[in-house]
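All protein chains of the complex are present and in place, except for one that has been dropped.
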Amino acid sequence: MSGSIEVRGLSRTFHTTVRRPGFTGALRSLVQPERVAKDAVSDITFDVAPGELLALLGPNGAGKSTTIKMLTGILTPTAGEARVAGVVPYLERERNARNIGAVFGQRTQLWWDLPVRESFSILRDIYEIPKPEHTVRLQEFDDLLELSTFWDTRVRHLSLGQRVRCDLAAALLHDPPVVFLDEPTIGMDVVVKEQVREFLRHQVEERGRTVLLTTHDMTEVERLAERVVLVNHGRLVLDGTLDEIKKRFGSTWQVRAPLADPHAEAVALPGIALLRREGPKVVFGPDGPDAPAVHQALKRVIERYEVTDIALEEADLEDVMRAAYVQAEAPESRGGG
Amino acid sequence: MNAVRIAWRITRLNFRAQLEYRSEFLLMIGIGAIWQVSVIVFATVLLTRFTGMGGWDSSEVLLIPATRMLAHGIFVLFLGRMHGIGQIIQEGMIDTYLVRPMPVFRQVQLSVFPTNAIGDLTVAIGLMVGALSRSDLDWTAGRITYLVVCVLGGMFLEAALFTAVACASLRFPAADYWGRWLEELLGTFGSYPLNVLPRAVSGFLTFGLPLAFVAYFPAAVLTGHGHDTGVPYWLAAASPLLGLVAFLGARLLWRWSLGHYTGVNG
Partner (left out) sequence: MAVLHAWRAARVTPLGELYAPPRMTAALIRLTVQVILVASLWNGLYQQTGTTAGIDREQAVTYAVMAVLASRLRELDQYAGRDTVLQHMHFGTIVYWYLRPLAPQRYYALRALGEQLYGFAWALAGFVLSLAAGVVQPPGSAAVAGVFALSLLLGQLVLYYVMLVIDQFCFWTLRNGAAMLILIFAQNLLSGVYAPLWFFPDWFITLSSFLPFQATLSVPLSLYVGRIPLSDAAFQLSVQAGWVLVLALFTRFLWRRAALRIVSQGG
């Protein structure tokens, strides 16, 4: 059971007061507040096996952060239950705290005015990590994240990329079997992002940690996650491996061709769908079960249109996700996994 | 005049924003008033217990805290956002302001409506009325004009001081600390006839931190004590002019500091 996450029927409803506009409205709101219930999360069920990296995806406001907060014990669910490493997070907060590490993208847990290493020392004390273990682990983090180049700087002087790397190290200092990451690489440059991804992969593969990651970055999902859970409007929409999702929602190939006449009309061909138009460039994809193989499609496109160039691409994960979100909106295609 | 119209519109919106949270709005007026009342209680308590302060009659002494408080109240209303600018800087708002086509100084002033100023001013006006009614002076048109000019000068001087601190805040986040101390000093020592203090100390509060020019000197000139202030009469009488000049200097300093602003936490 070490390092696994079990979520069963997790739900969370928020009650907010509606503020009526205008002067009299404000007065009335004071006297007779109107309360509105919002289901941030409804009946979510999924599992994360030990040593697995799961990407939790969904549009903004889908309930991802709320779910993570319930799993870290910061929020109590209104229904359902969850277990992290065998512990119920919102019932046994301190015990759970020892088993998890968390990084919330824009927020740092480091002490602003102190050098980073001092923050690490404080956390070492709080988590009661034996000194030799602490030293070894810091060395390991340094090897992977190059922390020693700036860990004597005060946190207020760090760049975003440096700070998040330090936050990652801080979250893993006590060797937790489970790690929650809420948009950790937001706003980072590509070099640092790659470094962080390497680090995460190392943690999962070599160290066997369980990671639950929310992100909007599809490259990240592509490179790190084997399994994906998609939520929308607080409900679980999909639960499956990347391959399954791609197969279900994605086209396996795309043909991108800029037309010679930018104003020419582009129509779909049998078995070939028009995915989108970017100015003169048109993107085609397979349409339905009778879609031709890619070389056939190429031939048909060239025969039909005057093109100045033609390129073949693998389906963009973003397109796949977009299709998944859109399909998820449609009432018949709810549920997955 | 377009600038005035825009400023007025923004102020109205800010005011309405404050009204959104009714209890908070009323409480803020309250805290402004209570705060000033406490300063008054403090000052009057001392004034009644320690009579003959530096040769000042009790009917005259009240003019000092009254002038100071009124100047401060107007300062808070119009130019007070310089005090406590630390939060605005921390939130990165300066960076936003720099991109907009309005002077940053003005945007900072218009960032929020200072509800507590309402309470501040109410009490200040009350105190001034009280001080004037107790005063035995002959309030000619000339005297009244001078008083008004001095109050405005005091406002400009306080604004100059807090703007200078704000300039430091642009570079050093901990400069807010000095701002708080400044407020404390102005409140505590701005309400007394400074000639009760030893020369060195009152000298510091005249030339080091030009506190004396806010209320003490103007009141001294008005009540006929202008020749025992320790500085030449003309200097004391020119307090409002000094305030204005100081404010203009502070604005220049502000512009220079903005030019060297490096943004918040890289």
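Order as written gives the chain letters A and B; numbering starts at 1 within each chain.
One rule holds in what follows: a contact is a pair of C-beta atoms (placed from the backbone, for glycine too) under 8 Å apart; a residue touches a chain by one contact, two chains touch by 3 or more.
These numbers come from a predicted model, not from an experiment.
Asker: I'm checking contacts with the chain that's been left out. Which of B:V196, B:L235 or B:L258 qualifies?
Answerer: B:V196
Asker: Using the definition of touch stated at the top, determine which of A:T72, A:T185, A:T214 or A:N232 touches the missing chain.
Answerer: A:T72
Asker: Who touches the missing chain here, A:L57, A:V84 or A:A97?
Answerer: A:A97
Asker: Which listed residue (A:R8, A:R83, A:R154 or A:H233) would be found touching the missing chain in the intact complex?
Answerer: Result: among the candidates, A:R154 touches the missing chain.
Asker: Which residue numbers on chain B touch the omitted chain?
Answerer: Answer for chain B: residues 21, 23-24, 27-28, 30-31, 34-35, 38, 41-42, 45-46, 49-54, 86, 90, 172-174, 176-178, 181, 185, 188-189, 192, 196-198, 201, 204-205 touch the chain left out.
Asker: Which residues does chain A use to touch the chain missing from this display?
Answerer: So the residues of chain A touching the missing chain come out as 65-66, 69, 72-76, 90, 93-95, 97-98, 100, 102, 104, 106-109, 111-115, 118, 121-123, 125-128, 154, 156.
We take it that only the chains that are shown with their structure count from here on.
Asker: Between chain A and chain B, what distance separates the C-alpha centroids? Give it in angstrom.
Answerer: Result: the chain centres lie 51 Å from each other.
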